[in-house]
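For this view, one protein chain was removed and the others were kept in their places.
By written order: A, B and C. Residues from 1 in each chain.
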Amino acid sequence: MGRAVNVLYFAWVRQKTGTSGETVEADAATVRALAEHLRARGGGYAEAFADLARLRAAVNQEHVPFDAAIAADDEIAFFPPVTGG
Amino acid sequence: MGRAVNVLYFAWVRQKTGTSGETVEADAATVRALAEHLRARGGGYAEAFADLARLRAAVNQEHVPFDAAIAADDEIAFFPPVTGG
Amino acid sequence: MSRAAIRIGPEDFDPAAELAALGSAGAVASFTGHVRAEPGLVALALEHYPAMTAREIARHAEEAQARWPLLALRIVHRVGRLEPGARIVFVGTASRHRRAAFEACEFLIDYLKIRAPFWKLEERGDGNRWVEAKESDDAAAQRWGR
Partner (left out) sequence: MSRAAIRIGPEDFDPAAELAALGSAGAVASFTGHVRAEPGLVALALEHYPAMTAREIARHAEEAQARWPLLALRIVHRVGRLEPGARIVFVGTASRHRRAAFEACEFLIDYLKIRAPFWKLEERGDGNRWVEAKESDDAAAQRWGR
């Protein structure tokens, strides 16, 4: 069984996935594993997650490295480096 | 013959001399000599100029040391150290 | 703890009202940012991560209040589509001492302009382009020892 997490996308990541957020069921223990799961969907997801070096992630609104662990019901966000206001 | 200079007083120096400004004829080649001339008048002037270390001076709106030379028609100001606005 | 007011949203703001709300206790420093006019720039669209901006900005406001003796602080940041010249951000700080007011104001605007989870899409005559993060900003952020 996978775990259900809430995934958010911002900026060009959102444009490529075509959605600002969704609930994802995946057997992923880390942010990286979740990103790879999403990339494997192909299409815009493959483009969005093609190069993780271009992405940043947050778990429950805190910046984290891609090796960070994730748990059910976490809010996981993927976005380009922030550019500030 | 003395030279006529325009003398201005500010803050407590003005209060002690009792005037904000006056034309002074004095045989004074420096700011210090002028201050000593004024002190010699006695009364409030003696009080105002009792301790030159407590005073600052400007000639033609520029801060100067007491050894600065003065010339006829100069504007010479005596005041306590500025406290800013 | 001093008074802090934080607003993030598409609405414009009135710098005069913000300044007035900072009181008259001594020193009030403020920063108002506008969208800079640049050749070909039609508008800037600001996107943010609302839950994260709310949390991070509140945390930085608390840090500013801990580091400097502030009497009040106000932060306003707009999001959405903004044309050149439009107000985009306001940071105001009040203290009894001017250095504290200035430093806290700069600390907060540096955070907002560099590290806050905002993304900017430039709308240009020849298409749209996401603004990329700048190296030079890191130096400014490091000033605050983070």
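As a working rule, contacts are C-beta pairs under 8 Å (C-beta built on N, C-alpha and C of every residue); 3 or more make two chains touch, one makes a residue touch a chain.
Everything quoted here is computed from the prediction, not taken from an experiment.
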{"item": "Touch partners, limited to displayed chains, of the chain removed from view", "value": "B, C"}
{"item": "Residue among C:R59, C:R99 or C:K134 touching the omitted chain", "value": "C:R99"}
{"item": "Residues of subunit C in contact with the chain not shown", "value": "14-16, 19-20, 24-34, 36-37, 85-87, 96, 98-99, 101-102, 105-106, 109, 113, 140"}
{"item": "Positions on subunit B where the hidden chain makes contact", "value": "8, 10-12, 14, 58, 61, 75, 77, 79-85"}
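Just so it is clear, only the chains that are shown with their structure count from here on.
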{"item": "Subunit A-subunit C separation of Cα centroids, rounded to whole Å", "value": "27"}
{"item": "Distance between chain centroids, defined by C-alpha means - subunit A, subunit B (Å)", "value": "76"}
{"item": "Rounded Å distance between subunit B and subunit C, as computed from the means of their C-alpha atoms", "value": "50"}
